[in-house]
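The other protein chains are all here in position, but one chain of the complex has been omitted.
Per-chain numbering from 1; labels A, B and C assigned in written order.
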């Protein structure tokens, strides 16, 4: 989506590099009303605005899915690469090693990352490419109408009634196991925590994995709630037809540090979020893994910055490149001399 | 490779189902002399022989690589499916859900599993398909002449001189993190430990991941040894030409339980193996992960059965299938009645 | 060519006199508003009055909020193709209302939400007739109850059903039956919806003395017929075709094929005794895994299939090549959508013909089946499994979004009586007869098709290892040049055998025509309608050949040899079938004239009529004309 200079004249308020919020906004969202993904988009805008990053230095990446559409909804003045399903990390890798001066942000979904994309995700984390990698995690495939993804909870129920029989992949503990250098989890509804994490991630030199729980208001389904689909379905259409999407309000809360908070969703489902406490040490790998694994047992979702390891070199360092952009080097720097060629020719005689 | 009934007449000695060892053997190996992969092949033959499994009930699977060639070298009387590179788990999944009465064994390499194949590996473990999955792990690509794979140690050196700059993926701790139900590591040179692990794995109902360290005698390279390539290279050909493969003896040892053993390889490299102790509890996930992670720190390779969780249902159970083969069901079981079709037609009028 | 357009479009109804059972209605709403049920009810009501109908849903690649159009065409002569011109428009979507009205032809009739003020000065068109309905006010009357509040947006759609029913003469009794059918036994829902319809009926009766001249009148052309989507029909075909393993990855427009299979299998494939399933269905992590699972299952001896769309086929390419070379039965449904790349995921196209026919590296060719109706989705799914096992190779069933996801009127499906053709499989006894002389890839019968065994066969000679690498006829690894050549030449022979086994073309010849129309799949409808009009209105009589498969069946080849000019109608940009025809029949290469529509919409007859009437041989004779001189839609 190309820049829309038609946006309203800069509001007086600007960030510390003197740019108005408008310069960080994007196109109109086409997601369902109340979709948590849109709240994440807002926080991405806020984070880049607050940090005063020049929009034209930002490169946005995504795969395919409702979540992967969102780069079109923020930072219109930044470039975007909407790749194929599950293979965004490779495109981001190519672009950011080609021009390491760009600030990269990738938005993916749980299907795009944990199902079809798990291979590229694993190798992205392993290479430690400087990239903010956000998983907008709803445990399912929104854009293809609600099938389970590899992060769906065991026993999760689909709008159609199907029950998930497989254990979920936890992208956070997985990333830590793989040597990830920045791993966090948040909830689309906790704007404050999310923005803090985003700003820390943008500042991190390496891959920052952020798993943001962002339930699909349209296709998630849970029992025992007059607000659940079960109810409206009875009054409506065959389970088969999922054409109808009621409007929902966004669910906004604040997760307390060191304590839990139950959050109820439009469909009546309840999730228990826990914020890591002041005492939590995000530099201890074993403890971090243990804490995450224990939260699974307690049916809790542990949020916050779960692990950081600033020591590991980022991909750009590993490659021993100059650090400047490789996209516009002058001919002299790229084409060796005539002598160099002659020498090689001589060696082949 | 079709059965070669031309094999010598049954030796007097047979296993408890009365079959001679010959019925478990395969074609002639075309791997380099001294390649650890061939020793693993021997142990696979021994394990199936000792357990008295009928060869024709076994299905062998592999991807592409030196390691992936080995199914042709054992159990000629079993069927084999040599798939494409890194995508063997999916073929095994299809075959074994189609006929759950088959006993499945898959042989892969570290490149086939941890590089191109990591996506299918992750989902294989997650689904818990009943399959013995062996990774013949040499930290590189043998068949394409020695490039690093994703399990290569940080700082490992290539025959060509290149140094690996990326951290390795540990397929064992990864499998445990993903909820694997049987995870073990061994060394091609420890025939006793390997056979014990193999027999336990064959008995396990679910995916058993066995990472077998099996150094590539041809392309591994380490410094400071008169036996290293460095030496012969000087007396030989440009680094570039790796056409020459000296013959090596297989390296055989026994790793003591609860203690370590240094093993020196033909190229002069030394690896320190540790066997898990009697006190080791393979059912404690956190402890297992910790032990593996610590071994990394100590430059040790922790071997033995590292983790088991017999509780999780296998894929075949999860799918709720009958458990019998779906490949030769009678027409009546497959084609619904005329009435059933009429009923459906009526519902569409 | 504008002449053509007017010729085909200026028609009665405009001037007020009644047009019976020949019109199209378009309902414009927003995605996610739940209008699908209302539209189906509307369509089914007409269907139940015995009038042939087709319904096409034009929806966005989004879940809620973006514009959606549903078009119902009723036609007494049974034409089911998309029609360019709209006779009746129902405007429920503020976002598109103005454009929607702008696009209808002169003489059209527009029912709209009063609030949209489409008749306001400046907006109003004086060549269309308007019917303003205060839907948003009316709905309040019947959804006062708080627990109904959130259903308003949904139920309101039923009001336009009532309005249209009154304005066009649709029997309310049929509408109510249609509702009951649609909402199977959900009585509360049925009552609420019927109330809404009645509200619309009453309002229209009172407010609009002058009705729409496009009328629905009872006839008897839908006796015994059904309404179904192609994907559901194909899924049924898989059930009745004996499929026991299904591996898939969701993708529009193919997802509903496997999802229907799941639903049917839950009913029809459960062991009455053990309650266990005799089917294994896996949602894979991606398409590479799907095809890997299908090949693994096919190798083990199961009838296995996957369903996907273009992007999935591209991902499967490497494994498909192994299926071809290792000779493993597999069935792939490609429900084609608009490419290249992600393209327009919710629009139709026949754009994967070359991708599938020549799929994967090296020399490969694969049999393709082209169903053109739900009934053929049902029968060809079954044939595909037979062919896959008889030919021991992947078979592609090439459908598309239009066929797969739209509502089609169809004859009831015939109950299959033939046993499954499981191909050349040797069991333990069979192997015992040939012992070591058996070779997995030996051409014993001279048809290029070898004999295979299934894992688990209790015979020491039965086992073999299959591979994508070079092998001799004993399935042993081989790099010998002659082994390789023998093997791939046998595969060519096998493909020639396939030519004799794939579905024959459907041929309709007119007396003495020297030119003909050739189409496949959903291009059938626009093409045959065009053929009739070309004969009746333009005096151009053409023969017709509907290709039902590749490789070309001898009957298709003979038909082509008999015709001097062959208009090949397809829904892609590059005339992909023409590429294959020119290669297979070089001596006829210049006879193939390409007529194409590739705007993502189902083919309409006008495109074909224009293509034929504007045919200028010179511009067709090819040359390196990448456009193949076809007509762009």
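Quick notes
Following the convention adopted for this analysis, a residue touches a chain if its C-beta (ideal position, glycine included) is under 8 Å from a C-beta of that chain, and two chains touch if they have at least 3 such contacts.
Note that this is a predicted model, so its numbers are computed, not measured.
The hidden chain, counted over the whole complex, makes contact with A, B, C.
Although one chain is not drawn, the whole complex shows that of C:47, C:305 or C:495 it is C:495 that touches it. In the complete complex, the residue from C:262, C:354 or C:412 that touches the missing chain is C:354.
Interface note: of A:32, A:53, A:102 or A:271, the residue touching the hidden chain in the full complex is A:102.
Of A:37, A:77 or A:285, it is A:77 that touches the chain left out of the display. Annotation for chain B: contacts to the undisplayed chain at residues 30-33, 64, 66, 84-86, 115-116, 118, 141-145, 147-148, 150, 160, 162, 218, 226, 232, 234-238, 240-241, 243-247. Taking the complete complex into account, residues 1-3, 5-6, 23, 27, 54-57, 59-61, 71-72, 76-84, 87-99, 101-102, 119-120, 122-123, 127, 319-329, 331, 333-336, 338, 340-342, 344-345, 347-349 of chain A touch the chain not shown.
Annotation for chain C: contacts to the undisplayed chain at residues 60-61, 309-311, 313-315, 317-318, 321-322, 324-326, 338-347, 349, 351-352, 354-355, 358, 360-365, 467-470, 479, 481-482, 484-485, 488-489, 492, 495-496, 499, 551-552, 557, 572-574, 576, 578-579, 582-587, 589-590, 592, 598-601, 621-624, 626-627, 632-633.
In this text, only the chains that are shown with their structure count from here on.
Chain A and chain B, compared by their mean Cα positions, are separated by 34 Å. Of all residues in chain A, those that touch two or more other chains are 115-116, 118, 150. Within chain C, contacts with two or more other chains are made by residues 184, 285-286.
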